[in-house]
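Removed: one protein chain of the complex. Kept in place: all other protein chains.
== subunit A ==
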Amino acid sequence: MFANNTTQDTAQQVLKVVGISLPEAPAKLQALATTDARYLKDLKINVTNALEAGTLEKKEAYLLGLAVAVNEKIPVLQQGLEQLALAAGATDKEVADVVSCTSLMNANNVYYRFRHFVNKEFYTTAPAGIRMSIMANPVIGKEFFELVSLVVSALNGCEMCVTSHEEALLKHGTGEQRILDAVRLGAVIKSLGVLL
């Protein structure tokens, strides 16, 4: 009477949550489904809860997920989350802004991490020499741009970027809960990404 549904279904369900529809789950996910891994349910709950965080609008949650997909170079995830973001009211320009922000952060995360690691006067006082004009007036708004920057920086492990963007967000009046929800979303979508 109280038998479980199979993890095969769970694999498809977790894909659906991020807008992916494939006839067969990707190999690593499939391997977990085949061995009936308990983890699949945890993963599904984590992804669902992260996307439904109370401090993030649906559109924002999908756009943050999209940034993770771009950063982790997972086309199928990028496509799925982009569709969900558009369906939740995002515009093409906003999607483009998130993709741009993620790309720019990939430059900054490497560059500023170097400065932070070495911590010598010449490197830290010389002009950056990287154009960042999209930061001036982003379509997605400055606060959300900061939030995307923070999540991507957390993924890429740049301490200086993470601390700076977190402080910038607090100055924007962003609550700590929203910051934490965004970073959790980034972390959890990445954990799904490694199985795709």
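The rule is simple: a contact is a pair of C-beta atoms (placed from the backbone, for glycine too) under 8 Å apart; a residue touches a chain by one contact, two chains touch by 3 or more; residues count from 1.
Criterion: contacts and distances are computed from a predicted model.
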{"item": "The complex's invisible chain, by UniProt name, from \"ATP-binding cassette domain-containing protein\", \"Alkyl hydroperoxide reductase C\", \"Transport permease protein\" or \"Sortase (Surface protein transpeptidase)\"", "value": "\"Alkyl hydroperoxide reductase C\""}
{"item": "Residue, one of A:Thr10, A:Ser100, A:Ser149 or A:Thr174, that touches the chain absent here", "value": "A:Thr10"}
{"item": "Given A:Ser21, A:Thr35, A:Asn49 or A:Thr124, the one touching the chain that is not displayed", "value": "A:Asn49"}
{"item": "Missing-chain contacts mapped onto subunit A", "value": "1-2, 4-5, 10, 13, 41, 44-45, 48-49"}
